[in-house]
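Okay, so here's the structure we're looking at.
Here the complex is missing a single protein chain, while all its other protein chains stay put.
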Amino acid sequence: MKVLIDLCLVPLGVGVSLSPYIAACQKVLADSGLKSELHSYGTSIEGEWDAVFAAVKRCHEVVHEMGAPRITTTIKAGTRTDREQSMEDKVRSVKEKL
Amino acid sequence: MKVLIDLCLVPLGVGVSLSPYIAACQKVLADSGLKSELHSYGTSIEGEWDAVFAAVKRCHEVVHEMGAPRITTTIKAGTRTDREQSMEDKVRSVKEKL
Amino acid sequence: MKVLIDLCLVPLGVGVSLSPYIAACQKVLADSGLKSELHSYGTSIEGEWDAVFAAVKRCHEVVHEMGAPRITTTIKAGTRTDREQSMEDKVRSVKEKL
Partner (left out) sequence: MKVLIDLCLVPLGVGVSLSPYIAACQKVLADSGLKSELHSYGTSIEGEWDAVFAAVKRCHEVVHEMGAPRITTTIKAGTRTDREQSMEDKVRSVKEKL
């Protein structure tokens, strides 16, 4: 089962500057080999369900190891059985109608 | 790693009445043995990370098997290393301050 | 236009104990006269769109006034034109099918 997610991980108890933690998650995602794309309020990630959620778990582990005592994450996850649809397909499909 | 999540699964392409699908997810959660509690815009679920996310995946599979061609899900997920905190602890902690 | 929302406000830069801020938001909601219900990962709020989102804005203002320099909030918002549906209706509709 393929899934496309939007991941927004927020470490708590580490002050207001979160970018070092988000950068560490980008490295986790790069190491995972999954297709991903950072935007201004999260990261889009595409792949097989188990691989994608293993990467999300690894992000939590790495951010805790960096010293964050608490994390709250928001995830949007989309699956479909009618056809395959990539990240780019979704954006293109909207832009064609503008 | 323990996690507390809020799960809100939305089947698409099945009309506006979503409760049969949400009820099927409640059965998945009951079968999983995880502690969970339905509220008006989602379900709180508490447990070990792998068991919780296996249940979320099973919900997607079951809802697709029921005929939904597309699903979009919103998840909030919280982990902490400083102390254990249950669903009830979180609510109590706020209510004590009112 | 009526709306039912799930509100989860997270102050950043104030350490790991968030309950004083969530309690302050509960007071904002009580003062607003809107129907609301706290759960373990957010608060359900029901009412007219403008009143509900005015309360959300007021929560951000109050939490900043308490000293939080940064806030990230997750909101789920549902509207429907086919029929009225309260918080309790949504939960009952699922439970009837179990």
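Note that the chains take the letters A, B and C in the order they are written out, and that residue 1 is the start of every chain.
Methods note: contacts are C-beta pairs under 8 Å (C-beta built on N, C-alpha and C of every residue); 3 or more make two chains touch, one makes a residue touch a chain.
Just so it is clear, the structure is predicted and the values come from calculations on it, not from any experiment.
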Contact residue for the chain not shown (choose from A:M1, A:L38 or A:M66): A:L38
Touch residues of subunit C, complete complex, unshown partner: 1, 13, 49-50, 53, 57, 60-61, 64, 69-82
Residues of subunit B in contact with the chain not shown: 10, 12-13, 15-16, 18, 69-70, 72, 74
Interface with the unshown chain - residue positions in subunit A: 4-6, 8, 16, 19-20, 22-23, 26-27, 37-42, 44, 74, 76, 78, 80, 82, 87-88, 90-91, 93-98
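As a working rule, only the chains that are shown with their structure count from here on.
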Chain occupying the middle, per Cα centroid: B
CA centroid of subunit B to CA centroid of subunit C, Å: 18
Distance from subunit C to subunit A - Cα centre to Cα centre, in angstrom: 25
Where subunit C touches two or more other chains at once, by residue number: 16, 74
